[in-house]
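Accompanying notes for the structure given below.
What you see is the complex with one protein chain gone and the rest in place.
Here the chain labels run A, B and C in written order, and each chain numbers its own residues starting at 1.
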């Protein structure tokens, strides 16, 4: 965890409202793992005041990158930084995905949530593990992601606006792959509704290990403001425990967060 | 007085920390007079919140321009706007210089304060009036101004860092021109200390008419917040009256503001 | 004009909920080149006192993070001048004009109310008991529930025009004060006036404003204003005019959901003179999107949902 003034190499729109930002950040690069995030300072104005958390989209050769969607003022400001400028970032933050010793690895991304899974896909690829990428989208706005993935990665996508009979939800994609008793690790990143659906499909099954990345509004990003509370089950204690998405997360075992809801 | 989204044509550094900004602003152009100013919105952030007042530096062919010095956050932000972008401006604001029916016109500018006098110089030139430009500076940082002035204009400058014997203050430049009994209009723009010195030199003399541009922190710029109060003498009333630099000013007859101080 | 936006403050009918905040809009004239003044629901005048006041000396306005501090000190030409020189302009307006009054003693307020009561161009009185920029008093009234009761009931006898008490946020319990205004017969309360603040010139080592302290307004104070409106809404049943940092349509909607029946725009006018047009447009779109057929049905909804 360190603060770095990272030089912007690329900050380019790759799809409507979606930007790819690549930073020279050797310190953070060398410490980062898939699922972790950085905290970006948007400049000297007090408005907006806080840093913005962004997952690490990929990390290669002293560079880290971020894929972000312009949804508000902060991301809008970010999109206007030019290459060559420097960004004050903190990272890598949080606990990323734990790569499990399973025979299959399923990466399930919902929309922009897919960002950290790209880094994970490359990591799995480097480790020669068998992986499948499942992408859920509203229309086709995230199809470009394929270009950022290892070229030989098995890849499926669903679109909410698909005609009947075609996969509309990520669970439509997933279902056919669940028959096999193979031990499978699921890495999920998207809206919480998606996690619930995935859980209903395979939460109870022992040969699945599911991790989910939890999104919370963040203050500090480093564990001191307690703004990013997540309730987790923590057996043998009855009461849920309050942990921090920015330190104990953002990645949690699915069961810790959602098991009570099944 | 109107609000216009003016397209930036030029926003260029012309000397260290000094920028020349030219805007396509036909509405404000067609209504403006030397000594008036515009009020510039710096963007959508709440910090800084207020517009920034800037004198009109020149106005030609549907364009107005501004010469500004980067002294703080607002002007720093302004310096980063790119040509092609649009600026939300209000103007022309305030009461500018009144061109007097005198045989000579002296323009006395202190540093960045000289900006509105450039516009005035062009106006006097268009009207074929005899004018002299006196420029006071600390070092030589404003010498570039000459390039923006009518080429045949008589021009003198003083530098505070000059060697002994050379003019250091604007009053050193002015003194030799005061012997003549010619009726003279003085138009001054600079720090208040300069106005006091000029006043001591020629405030009491009847054949001089002196106007000064008064700098106040501004809120609205249009006369409603009463933040820009200036105390003026308003005979026959004994008590000074409070007027608004943004509406009744920024240009005032020297006597209204400084006569009591002689 | 869209009748969905109509709202009422006591007997005062407004075409839309947007009012000018006192002291930030002159008496409207200055802004008439940017927009049709009839776009407003009503116009609140700058603060009026009996005699003319020259205001505070020294620096009067300074920018702060997302806000401004002002210490104008109630500069105004006095009631005499107002009646003679400004009423002729105001009486031509076809929207309600609310006169904002301030004084040092209760009898100043009484006298002001007496002078304004017979003026047809003045539709209502807003009583500023909370100006932080006058040393002699003002603030003292605003922080004392008993005095609020006293001043409200004394003015109530003098005029039948809608009486709006403008509350200061610089108190422990704004609800208790609002309650006294209601009990004493006020038709509405407006809040918030500015938060007391200051700035120091560290090079000169002294307070930056001529008057040492000033009033904080603008977006910075919005969360405080919203909280106070939400809180007061639970304690009184007369209408609330909400203000404090509103700059966008979203803000105005939030204030209405918190319990404001009308909202006033102050500092934003200095930055964006077209704000009332944009905000009015936003509210209409919001109402459409959420199926509200009247502004009234939106007021205070943030409470209902909570109880549900």
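As a working rule, a contact is a pair of C-beta atoms (placed from the backbone, for glycine too) under 8 Å apart; a residue touches a chain by one contact, two chains touch by 3 or more.
Remember, it's a predicted structure, so these values are computed and weren't measured experimentally.
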item	value
Residue of C:46, C:115, C:161 or C:222 in touch with the missing chain, whole complex considered	C:222
Among C:43, C:240, C:258 or C:271, residue touching the chain not depicted	C:258
Options C:50, C:69 or C:125, residue touching the unrepresented chain	C:69
Absent chain, residues of chain B that touch it	46-47
In chain A, positions touching the absent partner	1-3, 41, 46-51, 88, 90, 217-229, 231, 239, 242, 247
Contact set of chain C toward the excluded chain (per top definition)	64-67, 69, 143, 170-173, 195-200, 202, 204-207, 212-214, 216, 218-224, 226-227, 230, 245, 250, 253-254, 257-258, 286, 290, 301-302, 305-306
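The criterion applied here is as follows: only the chains that are shown with their structure count from here on.
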item	value
Chain whose average C-alpha position is farthest from chain A's own	B
Geometric centre distance via CA averages, chain B-chain A, whole Å	55
Gap in Å, rounded to a whole number, between the CA centres of chain C and chain A	47
Intercentroid distance (Cα basis), chain C paired with chain B, Å	36
Contacts with 2+ other chains: residues of chain B	46-48
For chain C, residues that touch 2 or more chains besides their own	65-66, 219
